[in-house]
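A protein chain is absent from this complex, but the other protein chains hold their places.
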Amino acid sequence: MPRIAEPLSRRTVLAGALGAAGLGLLSLSGCAPARQEPTIPQAAATGAARPGGMLRVARPAASAAETLDPASSLSAYEYLGALYNRLVKLDERGGTVPDLATEWSSNADVTQWTFRLRGDVRFHDGGDFTARDAIASIAHILDPATASPQAGVLGEVIDAAAMTAPDPHTLRFRLSKPNAEFPSLLAAYQCYIVPADAIGDPRRAGIGTGPFRLSSFHPAGTGSVEAVDDHFAGRPILDGIDFFSVQDASARVNALLAGQIDLISQTNLDFATARVVSASPRATVARSENAQWYTIPMLATSPEFSDVRVRRAMKLAYDPRRVVETALNGTGSAGWDNPVPPNMAAFLDEPREHDPDKARSLLRQAGAEGLSTKIYTSSYDAVFTPLAVAYRDAVADAGVRLTVQNASSDSYYTQVWMQEPLMVSYWFTGRPIDQLLGQIFRSGSSYNESAWSSPAFDAVLDDARAETNDARRRMLYQDAQRLIVEDGADMTPMFGDRLVGISRDVVNYAEYGFEFDYLSIGFRK
Amino acid sequence: MSAVVAVGRRVLIALLTIVLASLFVFLAVQALPGDVARQLLGQDATPEAVAALRETLGLDRDVWSRYADWLLGAVRGDFGVSLVSGAPVGPDLLTAFGNSLLIAVPAVLVGITVALLLGVVAGVRRGRTADTAISMTALVLMSVPEFMMATVLVLLFAIVFPVLPAVVLRGPEATPVELLPSVVLPAVVLTLAMAAYVVRSMRSSTIDVMSREFVVTAELKGLTPLQVVRRHALPSALLPVLDVVALNVAWLLGGVVVVENVFNYPGMGKLMIESVHNRDLPMIEAIAVVSAAVYVLCNLAADMTALALDPRLRTRRRTRSRRSA
Partner (left out) sequence: MTTTPDGRSSLRGALGGALGGALRGSPTLVVGLALVTLHVLLALTAPWTTGHDPVVTDSGDVLSGPTAAHWLGTDQYGRDILSRVLHGGRYALAVTGLATTVAVAAGTVIGCFTAYADNWLDEVVMRVMDALLSIPTVLALLVVVTVLDPDLWVVVLAITVVYTPAVTRVVRGAARAVITQDYVTAARARGERAPSIVFREILPNVLDVVLVELAMRASWVVLLVATLSFLGFGANPPTPDWGLMVEENRTALTVVPLGTIAPVVALATLVVGLNLSADGLSKRLGVDRAQQGAAA
């Protein structure tokens, strides 16, 4: 799910960068002349870091109800990766790689998975990490009382009784149906492992096996973590991290420019701000590529879009490259209505056609010629309105007349989302392929934002899950992508890069999807 | 009407005002779309989760019985529990109010003193260079929105010349000492924003008084201009300005949303905006009561001061007005 982090702020997202230039070209004056060529760096600085230092991170303020319970929908996201580990994590192409589990294997029909766990791991309070803690943590996610966002995805294949520990460092799952991608489902950011006996005890919240241990935490306020010297993956470069909550996005940027903080998390700088930041003597911009997945859900249950021909026409009618150009100033990539980001291994590289005339004739066949409806947007995300406007202009060629309708950002996701026939929305990328397809597109899933229901798609997904041959499974996931592109109701016009504000002193910042490298990040020598 | 009855009546009216204000806010918040349960859960809200949370929070009961409960609690000093944090409303609100005082009190002390002085100078030197300069500055200051002043000051004193913090990084848990360096810029913005109004009011009041008979008589008696102003003109000129001062003080103490938002300052204005967003009814109610009380008290204080300055004044024509955020 997208992190709902900035309810009040409009300035969260980028407008985009044009050219690129090396770090060395950046103007060192605080005020860049207005006609200077855009100099927004392509990537974060890398290099040798000096050991130690406290990284100061400004994050959007959450509500006072935020918690360090990773399973909760109100978890304090930035702390999780520092404090905890999961059994597995994801690499940049969406593959599952070891974290607390060193290796895993399944039986022949992928209904039983066995994970070998590290034996050298201790929690911050000194307790040993064992399979019992993993079972308790995952049972906690499955517990309906927790109302965890990951409960639906995991609950589809396991329940609390399905987990056993043949020995303290072996964990076995008995699945209710085959799933060859099951390990990847344990990489979600709700699946961090906490000590079995600390669950439900607020005084022990924050105890994990991560590279940092908790020093202090105030919900919606400040907090601090300090490095663990004998961490199994090695000591982090930093001595610690201070987290600050700053509600207003401009205030976060000002804090960075004034040298009060080193990194702004979960904030996509707009183009003009990115220019200011990269021209500053203290700060610069790093990118998290394709981090924002923009969607235009057509509600498949609405009279407007229940006909697949209309939905197909709405896609054929527009050229996503034009939308990326207008809405993102080119800082992203065209989606062609395929929800899988191009950097993932399972990505189907088959751009659909763009044919306004065909769209027009499909609409005629469906009796919806000259379709006229509203497309909802809000200031929830700064790209929403440019995206809605760009899409409106793009489909005009096919005779579709859309009116852009603004809704309050405050209640956008409670009053408009999944209720109005046509709207713009976004998610963070970073879901493993099976979770992405299952959670957002499968019939009846609670995050199926277009209410699309396709037995054919569900069947392909089931086949893929049961397929043990990696290459054949990938082909099935690609078939599923084809079905979404052809028949689906949730359009993906584009993926946007996230422009991240960061101090010039920071090196080795790396973030993709929901993964953040807390071990390597440090200060320049 | 004896003095005791008059004062008693005013206090009763003040209490009634506060209760009515709390009722209006209570009812208005009921109409907000999306209740706290949905707002808290956001995009993660499944119908079951919302229903469960609504029940836990008692949102399924009718409005009047909830208001009655709230009022009974409030009378006993119990403002309930925040629907968001689950902690009692009182301490959090008190902290935020205290933090707001930290920027408001310096602004009031400096702003009002300087503004009254400048207003008198402008009024006495009417039409001269000093008056023109003061009046023009005041006019410009009241025409430039606070958010612009704040933006320019941050750019100058936090980014180009980094002598002061641009924003407050510590949240409600910050101690006043930790907040001190961050107090300067918000307080300066508030001082400028408020002083302009007081200067203009004091100026026109001074001009008005200086043309009256008793001042002219005093001048004819051969008193120096300074003596005339201090002994005769100032007390009379202050009377009509009191209301303006009271209003501005009430505005400052009631939480200044824009300035607190720009500086991420953990005061009552920021708490207010967050509570409206979260539909945190008990917190909104408590903020409304505190603000209403501050407003009523400031006006009472203005009345009392007026009585002290001019005992003949029994009933003044009270015409209040309010200013923007």
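Chains: A and B, in written order; residue numbering restarts at 1 for each.
Here is the rule we use: a contact is a pair of C-beta atoms (placed from the backbone, for glycine too) under 8 Å apart; a residue touches a chain by one contact, two chains touch by 3 or more.
As the structure is a computational prediction, the values presented were derived from the model and not from experiment.
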Chains in view touching the one left out: A, B
Residue touching the undisplayed chain, where the options are A:A49, A:V253 or A:L476: A:V253
Contact partner of the left-out chain, one of B:T95, B:S182, B:S201 or B:N264: B:S201
Touch criterion as defined above, residue of A:A279, A:L348, A:L461 or A:L476 at the omitted chain: A:A279
Interface with the undisplayed chain - residues on subunit A: 8-11, 15-16, 18, 30-32, 34-35, 38, 250, 253-254, 270-273, 275-276, 279, 325-326, 329-330, 378-379, 382, 385-386, 389-390, 406-411
Residues in subunit B touching the chain absent from view: 13, 16-18, 20-21, 23-25, 28-29, 31-33, 139-140, 142-148, 151-152, 155, 197-201, 204-205, 208, 240-241, 243-244, 247-248, 254-255, 257-258, 261, 269, 272-273, 276, 284, 287-288, 291-292, 295-296, 317-325
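Please note the rule applied: only the chains that are shown with their structure count from here on.
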Centre distance in Å when subunit A and subunit B are each reduced to the mean of their C-alpha atoms: 42
Residues of subunit B that touch subunit A when the two form their complex: 33-34, 38-46, 48-49, 52, 82, 84-87, 92, 154, 158-160, 162, 165-167, 169-174, 261-264, 270, 273-274, 277-278
For the subunit A and subunit B complex, residues of the former touching the latter: 1-2, 4, 7-8, 30-31, 56, 58, 61, 63-65, 73-74, 144, 147, 149, 218-222, 244-248, 250-252, 254-255, 257-261, 280, 408, 410-411, 413-415, 417, 446
